[in-house]
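First the structure, then my questions, so here it is.
One protein chain is absent from this view; the other protein chains keep their places.
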């Protein structure tokens, strides 16, 4: 059992030092994660007793595994919010990220991006570097894909999420994307996680296809321990014996994660579905179970998609997805984030600057 | 591949005989399931060509496994409705069945039953015969439990669902219950399924804890083939590597089943959850994914429950469950069934007879 | 935790009563399984201390789940032997049971049975009642199959193992077979297990396709608690995500079971393999991991088998199986049982009666 000790951030160094000394003698393996969070191994009650007279100590709790910084206990039950452009993934609103499995061309990406924005979705996804089971499958456009994503962001105002595969690409990807996605197959690529912990850019960490909830939180801990607190988890289906769809969407894990961690949790219904007709039901299930958002593969012409077309939601169905999601999120006591256009309208009404986005949009429509 | 041939029920015997002859020569293993449904092995297009001139033939389709009678194709895409007392599980409304894991005493059962009815749930569950992993665990009250269920039904007006374990108990259970439940561990107890096929009483068939969707439909086929069409399927979580809850609720299977079968599909969130806090999120996920109902373990005093108390939803939370479910079902384009009380009120307004139920309820309240 | 108390069988009633009283006050839920084995819930050390002065108490140990009678602790580490005709499944020798998936005809069965005997295998398997996923698949010859099995037993001298599906068939099956097999899909058919516990005939209990080792031992406990100690367990592959064979043979479970139970453990490599070429490697793996025997589907003409022909080992390969198994059992510190013919030879050399078997064999050869 790991004991988590949360300290008032306003405590001075003397107070902090005294807490550290007392905790170190009451427990073992004391670790100072940051100014607000310590942890130790040992008996929670003994540690709590040793710290009883310390006013700077806000809480002493016990967690089942050493995912200290990811635990709800480390934030005293408060929920974190992670920026994705102007949208904030977290308790304030439900976030919908949509876009193609992989960036195929500028035309393809812009057509999809415009539809994503027009449907009121909040961010654009698209793979430039694609991890593929076979070395002979399409591996993505690489750096060219990154440039197209940056261009789509400029033209639509949508923030961009894309996958990072190689530690040596981190800077390039961080230059083009608002959020770096770690795919399921890399969830325990600790080398990559550690480097992303050093970055100051939001990260989306997908659960491995047979990773337990605990292992997912420990993978998150690698990023948090490096000091990068802008982290979102993503459930995307686990591998089971069932083969009537691609992966088993684990809504139970979503509900458990919402209890155990302060980090936002979103869901990828597309990879779990493996087929278009299941995408919306799974997205709705995720929202009703309490997820903070979904990331959906969508394409303007699934039949010609270079990758995963079978599971792509046609962009023409995005409005249906959005309106049904707004009902499902209600069941979970949540509301949808306003759309990019909605935010602009509010700003215009307030007389605030709104940027070049309408022009870009117009230019796109002209194409 | 199995080819399903649907025939107009108004066809006369000559027409039927001709279709049978033609189908038998175009395919192999011809089987006459009933006057409306035939099946054969072979090439769908060849069979369709052979039957092209037969006006009585309504459709010739292909299904991946021989669950002919369970298939959506056998009903031309129409959805079945299964009676549960006055409530009808199926497309007309979302059904909530609630009650204790096992019947423990008359007092316990009636207290819970009244709360179930008052919350607006539609039916009462409760185990009289309990299948338990260990021979030393509480095995249920048996026949005494059946009598208590019948009494609770009489007093509350709620129809009753209870589990059947032994073919030799079928008559007794059918006398006391409105719907007989086959538990997950008996999903492939073909002896039991066959006997239930001969019964004319609704059956609730739970998916085995590692049964595929196909196997579930084939188990259903055993009941349907016997002539019992009053059958409801139930997803209750599958066994996977994850251990942060009890079983992995498979919302994907719900969505797939709704595509492949005309049978109603409900969900048991309680056994999947294994812990109270997850029950409502999982129930909401099921409703949003398109389930036709849920069956929830609920208890007035979970701490003292003789079985599965850890996962029982306190009856005081049933109203919250009902109101949130009505939002989640909206996302799936559904509405909730009216409550028993609601039905009575409608009848009274119409001047129809409403039975002894208010008295019974009153008597209960006096206790 | 369950505490197991083993008592010297020679203890008199007074001694036993005193032990019962003392154990009941030191632990809770005291249970007298039989004259030699008690169990209680509670702290092992407290119970042991209470019984320290009782000479009739041979051991007080702790087991992780309440499979008291199945536990190694209940037999003080000794291993059980279960009779299968003249062969004894257990530590004295490795047992090979072979035969067709299902009895198809007298000719088929006798041809296979003769080959099984001639290869030196120890018993004949064959299904008369077949549990099939689909109601439309061949369900076995039923009672006619039982008669054919009895005939094959008479003609070859091989004891017979066959499956029991329905509690109402137990007497008939017990009349024709030396060992009644409970299939994987019925492992938690507690009604059936309880009835078999009342029988005095050997039972072969197959592990469910997603049953844990603990659940398997608890299912065994149902039979043992009824007083039937002639019980053999069988690992036959579990359901996982892998699909390059039929089920995942769990040799780890074999090794764990050999540590946790005194019951013999055999392995069915055929259902795990799903394809002929994998059967021998899996059988060898089972033997090397410490199994007490294997049960193998074998057919004289797999291409025409009415069921599971794809995984049937041609009878012509049985000699190879036997000779390679004798090497693999050596790695586990075991030897093979002598063949039926070998036993007869030993008896003839000793001047003991050998029965009508050679005549029967001759008659068969004449056919």
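Think of it as A, B and C in the order they're written, each chain with its own count starting at 1.
In this text, a contact is a pair of C-beta atoms (placed from the backbone, for glycine too) under 8 Å apart; a residue touches a chain by one contact, two chains touch by 3 or more.
Note that the coordinates shown come from a computational prediction; the quantities given were computed from them, not determined experimentally.
Residue C:288 is the one among C:288, C:318 or C:336 that touches the chain not shown.
When the whole complex is considered, the residue among A:51, A:103, A:196 or A:209 that touches the unshown chain is A:209. The chain not shown here is touched by just one of C:91, C:142 or C:330, and that residue is C:330. Taking the complete complex into account, B:240 is the one of B:240, B:270 or B:298 that touches the chain left out. In the full complex, subunit C contacts the hidden chain through residues 210, 212-214, 237-238, 240-245, 248-256, 258-260, 272-273, 277-278, 281-282, 284-290, 324-325, 327-328, 330-333. Along subunit B, the points of touch with the absent chain fall at residues 210, 239-241, 243.
In the full complex, subunit A touches the omitted chain through residues 29, 31, 65-67, 131-136, 165-168, 185-186, 188-191, 194, 209-210, 214-215, 218-219, 221-222, 225, 239.
The definition used in the following text is that only the chains that are shown with their structure count from here on.
Residues touching across the subunit B-subunit C interface largely coincide between the two copies, over half of the numbers being common to both. The pair of chains sharing the greatest count of C-beta contacts is A-B. Here the CA centre of subunit A is 51 Å from the CA centre of subunit C.
Inter-chain centre distance (subunit B to subunit C, centres taken as mean C-alpha positions): 36 Å. Of all residues in subunit C, those touching 2 or more other chains are 210, 239, listed in ascending order.
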